[in-house]
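Note that one protein chain is taken out, while the other chains of the complex remain in position.
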Amino acid sequence: MVKKEEILLNILHREQDKKGYISIESLKRISTEQNIPISRLYGVVKFYTMIRTEPQGRYIIELCGSPSCVLNESREIERFLERELKIKIGETTNDKMFSVYKSSCIGCCDEPPAMLLNGKPVTSLTIEKIKKLLKELRNQKNQKENKN
Amino acid sequence: MQILRQTNLEALKLAKEIGPEKVLDILDRKNLVGRGGANFPLAKKWRLALKNKNKSKEIFLICNADEGEPGTFKDKFIIKNNPETLIEGILIAAYVLNAKRVFIYLRNEYNYLREELEGKIKEVLKKSEMENKIDIEIVRGAGAYICGEETAIMQSIMGYRGQAMYKPPYPTDEGLWKKPTVLNNVETLTCVPQALLYEDWNPNLRLFSISGDVENPGIYEWEIGVKMSTILDTIKPKQEIKAISFGCFGGVMPLDKNSLINTDTICKEDCQHGAFTIIFIGKNRNIVDVCLSIAKFYTYESCGKCTPCREGTIRILNLLKKVRDGETDEKDLKMLGEIAEHIKETSLCGLGQSSTNHIVTSLEHFKQDYQKYMNKK
Partner (left out) sequence: MKTKIKIDIDGKTINASPEKTILTICRENGIKIPTLCFHKSLFPEARCRVCLVEMNGKLVTSCSTKPLENAKIITNSERVIKARKMNLELMSPDIKANELASDFEAKEVYDQVGIDNERFKSLKDYHPDLGAAIVRNNNKCVNCGKCVQVCGKIQEIYAIDFASRAHNEHVTPYDEKKLEEIACIQCGQCLINCPVGAIVERSHLEVIKALNNSEKHVVAQTAPAIRAALGELFDMKPGTLVSGKMISALKKVGFDKVFDVDLGADMTIMEESAELLKRLKENKKEKLPMITTCCPGWILMMEHFYPELIPNMSTCKSPHEMLGMLIKSYYAEKAKINPKKIVVVSIMPCTAKKFESTRKELNTGVDYVLTTRELGRLIKMKNLDFKNLEDENFDSVLGLASGAGDIFGTAGGVMEAALRTAYEISTKKKLKKVEFKNLRSSKGIREGIIVLNDKKINYATASGGANIRKLLRNKDKYQFIEMMACPGGCVGGGGQPIYSDEKILGLRAKALYEQDSKREFRRSHENPIVKDIYKRYLGEPLSKRAEKLLHTKYSERSKF
């Protein structure tokens, strides 16, 4: 009977869910706990695009780049985000608010163009919609800070 | 829709009454084939695993919910709208295979569905009194298309990089931790209870994922052999459609309003329909641009293990960029075709082997689009 082992992907996600990324120190800890060589762990982590080893923005935007979304103006959204946030795809804004990535397909092909915002789909995007969303998110943060 | 039919767990009850052999016979008779793209007969796959019963007490079952083919969202539709039947299908499969451990490999892009799915699993297990008899674990993917491929998904579950392995050995002989393993798609498993229970279950009804230059993208259930004109009337193209692409992997072919969508008509254009993902491409698009986004896709998603796919896909992309920028000639197009052929013939797994179908078919059917860019200069 194969012993029930903890599935590494779930271990990594659990760790990433804590702070939004997995630090090298955390990898060392997992390496020791799971008896997996750190070189292999690092190789695994770097294989998957949705596991990140650097601190992320408060909001992670994963814009869909599939052919279906491209046919529905996702590139316009992409260019807008880069201009508005002043970063390139794959980067995090200086104020640590937003990290923007491109996904190969998020499965919202019936409501294009689409993105995931911290893992939840936001669909039928337009520039107006995104503008409004970014503003709301920024306001939320400010409200939180004012409360404190 | 047939796929949304519920069973109130009657199929599971029936399966346990008639026993695994009879279940296999019925699924055989009903012609249930895999709906993950390979269209392999389901009962045949289960039997292949079961013939190893003497060598290995353990058989693993993996529900492949890593739906990653661009343009595909039918499994998401099922997880959202009929999870109970999916879970019942898993339980029936586990019963027939005597599998005590089941993995549902759920792509991370669908993680927002996970909590509810976990709830449903608990519910169904309770209702069917199987709580302590089977271990169903959801494994979260992490953004790798290759992990929809059966050998890569197993590497991923076992804690390695999701790189494909050559076959044989086949998963039904040597899979997870070298034990016989059965991989089934979400839609396939959802059909199991329905096919078992309902006399009038139609094996030719399939879920089509429709997207692209259309007003009504969505999941539709049609029979194989459906008329293209029927499809067009339902999905309402935004402009005249010149081509359809079967996801990224299946190739692009000209749209024929008078044709039927079945294996023959599609194969005739050197395409593959797989799991019936169709992206509709309008007349004002240059196919080369579509191919560019497909080529880009493969340069992200190649697992990197074998030379032709790892090194070839990026060169395909670079060549296409040159075409788009008007910097190529016939010699380059010939090289493009050569590399595409090479990647198809010598890649280790299905990803590489199908990664250049879009090139081969677009050069075959839409050479004029290439020439449009080439003549720009």
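First chain written, first letter: the chains are A and B, and each begins at residue 1.
We adopt the following convention: a residue touches a chain if its C-beta (ideal position, glycine included) is under 8 Å from a C-beta of that chain, and two chains touch if they have at least 3 such contacts.
Quick caveat: nothing in here was measured; it's all calculated off a predicted structure.
Engineer: One chain is left out of this view; which of A:K46, A:R79 or A:K96 touches it in the full complex?
Structural biologist: A:K46
Engineer: Which candidate, B:I210, B:C306 or B:M374, sits in contact with the chain we can't see?
Structural biologist: B:C306
Engineer: Per the definition of touch given earlier, which of A:N10, A:S31, A:T93 or A:N118 contacts the omitted chain?
Structural biologist: Counting the whole complex, the residue in contact with the absent chain is A:S31.
Engineer: On subunit A, where is the contact patch with the chain that was removed from view?
Structural biologist: Against the missing chain, subunit A presents residues 24, 27-28, 31, 37-43, 46-47.
Engineer: What does the interface between subunit B and the hidden chain look like in terms of residue numbers?
Structural biologist: 144, 146, 161, 163, 166, 168, 298-308, 310-315, 335, 338-339, 342, 345-348
To be clear about the criterion, only the chains that are shown with their structure count from here on.
Engineer: Within their complex, state which residues of subunit A touch subunit B.
Structural biologist: That would be residues 1-2, 4-5, 7-10, 12-13, 36, 40, 43-44, 47-51, 62, 65-68, 70-72, 103-112, 116, 119-121 of subunit A.
Engineer: In their shared complex, at which residues does subunit B touch subunit A?
Structural biologist: My answer: residues 57-58, 67-73, 76, 101, 103, 107-112, 135, 137, 139-145, 156-157, 159-163, 176-177, 179, 209-213, 217-219, 245, 248, 279, 281-282, 285, 290, 293-294, 296-297, 300-301, 303.
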